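Complex shown without one protein chain; remaining protein chains in place.
And now, subunit A:
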Amino acid sequence: MFKVLERRELAPTEYEILVDAPRIASKAKPGQFVILRIDEYGERIPLTIVDRDKHAGWIRLIFQVIGKSTAQLATVTTGEYLKDVVGPLGKATEIENYGTVLLVGGGVGIAALFPIVKGLKEAGNRVITILGAKNQNLLILQEECAQYSDELILMTDDGSIGKQGLVTDAMEEVFQREKISTVWAIGPSIMMKFCTLTAQKYKVPIYVSLNPIMIDGTGMCGGCRVTVADSIKFACVDGPEFLGEEVNWDEFVNRMQQYRPEELLANKRYEEQVISNG
């Protein structure tokens, strides 16, 4: 059992929890994730480790309510417990001093981007960060990213904060004005795909963090398999970071839809239960 030490609403439908998990906190590196299960009927869902405190022994997780399990997770409050949390899983980001790096985060993907921003800044890079969301309310972790960025560019669909437009517009501007050694992009798959195309246009290597369907998260089922450079990789153990230009995006997007009917059914059933229980 893993105690939730703190729970906060960050934005409409986006939540942050601090979970007491000393072993994971002592090992976690930027780019890694955990798999959690809320209760004995629960499914195993992957979430990126956003931050951790080695001494206090907690890890920080951020999630968006997108279906049954995340809706239920949003109801777990301070002082309550999660049944299972396992990690840190996946390969860590290769943090080193690259020079000037560009980091692009979209929506709840900003949560997964933040530890990489922080890690690269601490490794001595000049860090330019672009954050994008639908509107100001959904633009999470601005202050935290600002703290570890030399330059922070905000983009919203409606222009409610920063500039109106897409993160790829901001990428173009940065590429045109200066030399970038490496890019990271984390967000919805369609965003990562277009970030990849933009970086390729300027011949800059770009890493993306893939979030396919996972079950065990330890390499024993292949549910999270993705085709990278024409070979089968398991995102949970070989990734989750891969070079964007090597990812077969159409296939990746298609596989994400695999359980759409079941996901909708589970969510509908949960909402009905919540309503009938008041």
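Quick note on the criterion: a contact is a pair of C-beta atoms (placed from the backbone, for glycine too) under 8 Å apart; a residue touches a chain by one contact, two chains touch by 3 or more; residues count from 1.
Keep this in mind: contacts and distances are computed from a predicted model.
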Protein name (UniProt record) of the chain left out of view, among "Light-independent protochlorophyllide reductase subunit N", "Tyrosinase cofactor", "Multisubunit sodium/proton antiporter, MrpB subunit (TC 2.A.63.1)" or "NADPH-dependent glutamate synthase": "NADPH-dependent glutamate synthase"
Residue among A:Glu9, A:Asp53 or A:Glu262 that touches the chain left out of view: A:Glu262
Residue of A:Glu80, A:Glu251 or A:Glu271 touching the missing chain in the full complex: A:Glu251
Omitted-chain contact residue, chosen from A:Ala123, A:Ile161, A:Leu197 or A:Val237: A:Val237
Touching residues (missing chain, whole complex) on subunit A: 23-24, 27, 37, 41-44, 68-69, 83-89, 215-216, 218-223, 225-227, 232, 237, 248, 251, 254-255, 257-259, 262-263, 265-266, 269
